[in-house]
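Mind having a look at this structure? Questions to follow.
A single protein chain has been removed from this complex, and every other one stays in its place.
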Amino acid sequence: MNSVDVVIIGGGPAGLAAAVSAKEAGSGKVLVIERNNELGGILVQCIHNGFGLHTFGEELTGPEYADRYIKKATEAGAEFLLNTMVLDISGDRVVTAMNEKDGLFQIKAGAVILAMGCRERPRGALNIPGSRPAGIYTAGTAQRLINIEGLMPGKEVVILGSGDIGLIMARRMTLEGAHVNAVVELMPYSTGLRRNIVQCLDDFNIPLLLSHTVIRTEGKEHLTGVVVAEVGPDRKPVPGTEIHYDCDCLLLSCGLIPENELSRQTGVAISPVTNGPVVDDTFETSIPGVFSCGNVLHVHDLVDYVSEEAGKAGRYAAVYARKHGAEERGSHRIEVCAEGGRGVRYTVPSSIYEDSMDEKVTVRFRVGSVFKWAYISVYADDERILHQKKKILTPGEMCQVQITKEQLQSISGLKKLTVKIEEE
Amino acid sequence: MYDAVIIGAGVTGAAAARELSRLQAKVCVLEKGEDVCVGTSKANSAIIHAGYDPVPGTLMAKLNIEGNEMMDKLCADLDIPFQRNGALIVCTDPAEEGKLDTLLQRGIENGVKGLRIVKGEELREMEPNLSDDVTAALYAPTSGIICPFELTCGMAENACENGVQFFFDQKVSGIIHDQDGLYHVKAGDKEYVTRAVINAAGVYADEIHNMVSSEKITIRPRRGEYCLYDKELGDHVTHTIFQLPTDKGKGVLVTPTVHGNMLAGPTSDFITDKDDTSTTAEGIAEVLSKECISVKPLSGRKIITSFAGLRAHGDKGDFIIGEAEDAPLFYDLAGIESPGLTSSPAIGKMAAEWAEKALGLKRKEDFREKRKGIPHFAELSFEERQKLIREDPLYGQIVCRCETVTEGEIVNAIRRPLGARSLDGVKRRTRAGMGRCQAGFCSPKVIDIIHRETGLPYEKITKCGGDSVIVLQHTKEQAEDAGEEKA
Partner (left out) sequence: MEKRELTCIGCPMGCSITVEMEGKDILSVAGNSCRIGDRYARTEVINPVRTLTTTAVVEGGDLPRVSVRTAANVPKGKLAECMKAINALRLKAPVAIGDIVLHDIAGTGVDVVATKNIRRVS
């Protein structure tokens, strides 16, 4: 069986950034296993710009951003296996994978980084009543068909869900000659970035219907129309508010789900809130030597944060592999908690080892509802150690705070950090 | 001229075709859809019923038992999965336990083996996730689960390999019985002349029957809605859990599927449109509210899809099977609702026996009973997988990541007899797209493979035939239109 220092599962933005930093941290052999026929993950179909402002100080398109990291990882000496699917990771980090050329094979990994990304919530999971005709796709499927394959899935379009992919596809389909009737959002707010509402909807006079949903699809063989209705505060359709649209295409942009089939199979503990692994400040999961980063860990809005987070995971995985896991994590484990409810829904990481932590740890989280001029507060046990005023906090945009080693060391016997939203 | 024309390539038509292919006869199947198994057979509970439910003495009772008994050999011959997981008919009201005894007696009278009442600890041990209200159950060990697509495909392919012709997109528009006693079956712009007709047209069997007979029959579509759960919940229960039948019907069942999902349903509503397989908000709500009567709650967040199927409900209270009174050699296999899937092999056998006798047909000596199915990569061992990839590297490329379906399987599904031509055709044969992402990732790839293998242009590739095209055109095709008037 071949041995590899760090095996990275997934060659998207997270996997590539992890590979770069694992090599930079001195790992010998770093292998990225990608199931697709090219590196870059979802970025290759995200042809719009808006990537890389934090990382490169300029706005790049998805393929350009991916290309920068592919070059970096190649130059750093990472190796890649394309068209290769990982079928299993054992608890002692034997990775079973397969492809056409090598067949089924196994690799012993010093450390494993899970970077498989996420997938879209499909129609079935949304339980939209009606027929099952052709013409209903997730926004990402349509994005691939149009941008990569050059195929148009429809001309008269309704989009359900105002996540960023939905907004981006509203503009994209319009530019390609389709007519987007409306973007329909169940919640009273959009879950996409505000700038995308401006440049993808407002620029093209595409209506955004908040607190609305699709209550029926019509058409036997091919979609012929959808019925949209307003929803009340209970998110149930309000009778009498139905609007009918003739359309041949319904795109769904209703949330992303981290793809943790492999992680679950391996026995990694999964958070019921993020649907991603539970990790500590080194991005190590509940299984020693198995790390996780990117959208498989928790769904991000910005690829720049994915790269940053994955870079850290790569470095920690390299350290783990080099020491063969011999050096245990610090002994002083501090739990990081979210208050839950409509405030902070989860945190990544969910624990910090104070005695082995970096000088600074970034804690990322999402809120459960919209807040204006509220405070992000961090409590160390009962003592408030951080209180930051924010103009706006929305579920669609990931938030973060930084905690320093100094802050944590100053409190003896600290057990728990709690991140909260406080209103005045 | 044909000896027999079978109308309908659902499970009943396919069973009849396979049984007739044992005979030295010229047989064809006319199907209005683009593939086998696209009507009533496509969406149902996928249960091989034990046979305690039908009224003794009915065709339903007889054929249910016969069909159930044929299943093990049939599935082995056709290389398809079948599992006798057993059924529990649960009672949630101690006052109603007597009804379990009635079912038990009826089952014994029908000839069902192994039935017994189970209670208390034994019951909980068998099925820990039964709801707390369950007090007793009738255990039917011969009940099983199957994949209706694979059963239908398997029988149809085997019939095809043994010489039966299949014609798709052939909607029968008229049947004329001529003076020589021959039938002229009009379908599309073609006419098929035949000695005998076998009517296996599902919810349309009445329309076909009424084309030749003055003894009119009526088939009413009764819609049933279902929710399918993620494989994560695949072991919520291991038996098929039925509720006690009430005046309102059989109730909602909860069952594992042969592929490891959990299925709940159906509702039961008469509708008028024979093609209306829409789901409704009310129907899904009903399934969700009733499934938890018999089992501990299933998380609604784990539903991967909901769907509706139609049952072909006859007006005679039993299957409508036999020669039409005023149309010799016109055989109805009609009103095939539950336990139709279970009964199908027995129904097919019955039809073939009539034809054999009435037409004086001889048996073939070279009938090939066994069919080789598509290898299901996901279910193979490490060594089997290695061997398969060595033999054909396409089995080394995963296309559907949710169900671990390889390119080799998809190509096999397209190239085999009665091969898939549509996205759903590939899905039914290989499970590509049946998983939790519901074809989000794999459909562009499957379209590519269909395009490559069949030469069909992209804009002609459909989800399920007819107008169900996946894409309308290439981008940039009408450069003069694009981006106009917007911006």
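Chains: A and B, in written order; residue numbering restarts at 1 for each.
Criterion: contacts are C-beta pairs under 8 Å (C-beta built on N, C-alpha and C of every residue); 3 or more make two chains touch, one makes a residue touch a chain.
Since we're looking at a predicted model, the values are computed, not measured.
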Which residue of A:G77, A:G103, A:G150 or A:G267 touches the chain not shown here: A:G150
Option from A:P63, A:G225 or A:G330 whose C-beta touches the chain left out: A:P63
Residue of A:V94, A:L175 or A:L210 in touch with the missing chain, whole complex considered: A:L175
Interface with the undisplayed chain - residues on chain A: 44, 47-50, 53, 59-61, 63-64, 67, 146-150, 172, 175-176, 193-195, 197-199, 203, 301-302, 397
Positions on chain B contacted by the hidden chain, ascending: 474-476, 479-480, 482-487
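As a working rule, only the chains that are shown with their structure count from here on.
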Contact footprint of chain B on chain A as seen in their complex: 35, 83, 85, 87, 96, 98-104, 119-120, 122-125, 127, 129-134, 137-138, 140-141, 144-146, 148-155, 174-177, 203-205, 215-217, 220-222, 248, 261, 264
Contacting residues of chain B [partner chain A, same complex]: 227-228, 232, 275-281, 283-284, 301, 303-307, 382, 385-386, 389-390, 393-394, 396-398, 401-402, 404, 436-441, 443-444, 447-448, 458-459, 462-476, 478, 481-484, 486-487
